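What you see is the complex with one protein chain gone and the rest in place.
Per-chain numbering from 1; labels A, B and C assigned in written order.
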């Protein structure tokens, strides 16, 4: 039995575990004020080529999205997202729980389009009743998207341009950012993201950490008194070291990129394998998630030997399934899969 | 330099770290559905002698308080706490953030009094305008309290009796429960708590874990669809294993109690030492936190050699400070402190 | 200058004003506990042929929607509405402000379709990840819709049937209910609505009152302690008499229906006039709102002599405008309009 179910099925990268062990006995102050958190922030600023970035560590993706969005929006504002965006679908209403609406534009393989976004915003302000509506106060995008797809640098710049016209921040959800940065098909670097976006997060949970996401505010725009705002949302760890040490390690000697590179290499092998086996691709993504279509009976058969994710029904007799790679995916696992298919 | 600053300054108990290492490569399903979470829940139910308990793992104390309180209260209800209760003071308004008021009764060394609670509740329902007020919908207490003090079994039963009269649940915040259970001066056991309270949590973060708290609903009273409620609050970990494995270890071979016992033993040595040195006790607590009064100049001098917590100003020239012990406190550290005093 | 801008441009029906004058000096208890409120509730129950209905008076439409929806939903639930529904568009995010998501299905001239609703709900529960999503916890529809259209009795029953299958309440927003009930083209009566829906409101503000909406819970399902929930939302009037007296009058001698009938008669004359003048209908609604398309230059010209509502741009050179009738619309005003067109 092997698992391609998701990129959060195994624990942390061994280097992270080692570092947690080594530092375990050191007494450190709580709530993210320790030296490892500070060091990790410094390394992230360097990796982003953004010395002015304000970095904050949170625990998980939904928590990060809700915290960032709700603390950056004004009360009369909502966040614009692709209709397939994680904040609109699979966060159990965490954004609305904070009192803000998710406004949607159509998603195209998970991506929102700068032109459509521009029309959406222009239409809003042309509506004579806009003061009775939810103001678009931020644009949210995920990169990679929920479908594993990526924006090009030009696409991100175009979206940022639209945001700039309306004076609203662009927020990039990088839950799987490492895989996006290391994709064979991307022209977007971490410094590009820091330059283009107003705020973004570097995902840890799904890129080799036990937990943890690093939020970067790049334009001197971190909400004032962010600590009590975070604590109020139940998102402040007493042992902040747990995330600080992990990110310190992830940004030492390029580990974060190395994890991304490895998973991408494994994903490319998966793609090659699926092509060899003439599998039907639902979406041939450039990142660590691959979506193929399986006939239902065959899917049931394979489930006995390999774990993968259920994505959606395609039709009565076919299902879209997801195969994800991570830091722990091995060539042996792919060979094992070759046998099964 | 030694640290008695708090019980969350070092990492996790070595046995926990070992277990995390051993299980690191195992692929496990996400969101708390793995076998370690299930096993940990089973062990907790056994330790509580409460086979019907519904157990859930959350990440930190404030998050747990806000999640439990806001999901168990009706919209028109608030939670009653001692005015010194953590939910009323040091959670940055996390309870109010969920839309609920904290109603207060006087704290006595951190404890609320059953008699005063009964009067408070009786007065509420005798007020002709009570429909214009916040209904008392739950009673919150911490055990140990924020001052390290403990309720007796009779006191807990009396409070539960008052709650029962009004049909409202009793919630016990056990952020430092291990130290309460192992105190030399307690008559309260974990099964007692499970029997007396409607919901409580067994603190992990401050009792030897990296993070994590185990909530137990003991009366078939876990809110329906608790998972989306937790996720909505940003409190659902993708790698739920992180907490499941830790609690599975904490409740294997009595580790949780062992950690408590060790810290209590160290705290008793601290007390003995303070008595020997004729230090002024602010409060001689029966648990792992000891509060003494230092003259300010002397406090500044000692701070250079030992870390302790600032508690509050006593008067212009004196300060109350806190010394806390934990799993990692050693006899050597106490001997070192002896030299300093 | 005459105004067809909306149905809330003039004050209250003269009979209501007269009644307010007559009762002005009577001392009455506050907060909706007076005899007029009670009498009005009794008359509404009778008009609905629903003696068990629990009736409550609120001040305006958005307030009513937010109060009803947020107090009837569980925390993990959202409300399903047509994408054009008022709660999804023109309430400034009032539903999300209460922490709940508006889930959308396509609107067809403002109406949602029972079949599409059934598919939406079935799909939700077939999604393996539904515990990570917002549960559909209520269905919201407006009748008349925002486009002046109406459901047939069969359509309402079909929607209620779908709701019944999933055990979720059907809520009807009757901001303009009087016009729907008196439409020449409806087969739906007030008792039908009380029987079919779980909760609905009879709009006053837009049907002849100064302010006020009457919510009816028809299935012994009014949320417990509704008074503090209402007060908490800032929706409880000290002088509750203001709304009670108005509804008491509206439901005396059929005034509410009479107001609806008059406005419908005037709207039908408008339709006839528009047909005579060969105006282009955007939508030939069966209620008191009529939507026609005007060439922009002509629209600007007419605006100098008659007030109407801007609805939306149709194309670069044409605009959809709305003409609304009310209790105060006169034949003279329509004749005046005839001159202008």
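As a convention for this text, a residue touches a chain if its C-beta (ideal position, glycine included) is under 8 Å from a C-beta of that chain, and two chains touch if they have at least 3 such contacts.
Fair warning: this is a prediction, and the values are worked out from it, not measured in the lab.
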**Asked** For the chain left off this view, which of B:76, B:201 or B:226 is in contact with it?
**Response** B:76
**Item:** Identified contact with the non-displayed chain, of C:88, C:149, C:290 or C:328
**Value:** C:328
**Complete:** Full-complex touch with the removed chain, picking from B:39, B:89, B:189 or B:252, is B:89
**Fill in**
Among listed residues B:97, B:247, B:308 or B:323, the absent chain is touched only by B:97
**Fill in**
Residues of chain A touching the missing chain are 31, 70-71, 74-76, 99, 131-135, 223-225, 227-229, 231-232
**Item:** Hidden partner interface residues of chain C, rising order
**Value:** 2-3, 5-6, 8-12, 14, 17, 20-21, 23-30, 59-64, 66-67, 91-94, 97, 205-206, 210-211, 227-229, 231-239, 241-242, 307, 328
**Complete:** chain B residues touching the chain left out here are 76, 78, 89-93, 96-102, 126-129, 131-134, 310, 312-313
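Going forward, only the chains that are shown with their structure count from here on.
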**Request:** Grab the C-alpha centre of each chain and report whichever is closest to the global C-alpha centre.
**Result:** A
**Message:** Relative to chain B, which chain's C-alpha centre is the most remote?
**Reply:** C
**Request:** Compare the two sides of the chain B and chain C interface and say whether they are made mostly of the same residue numbers, over half shared, or of different ones.
**Result:** same
**Prompt:** If you average the CA atoms of chain A and of chain B, how many Å lie between those two points?
**Reply:** 33
**Message:** Taking the mean of the C-alpha atoms as each chain's centre, how many Å separate chain B from chain C?
**Reply:** 50
**Item:** Per-residue overlap in chain A, given as positions that touch at least 2 other chains
**Value:** 91-93, 97
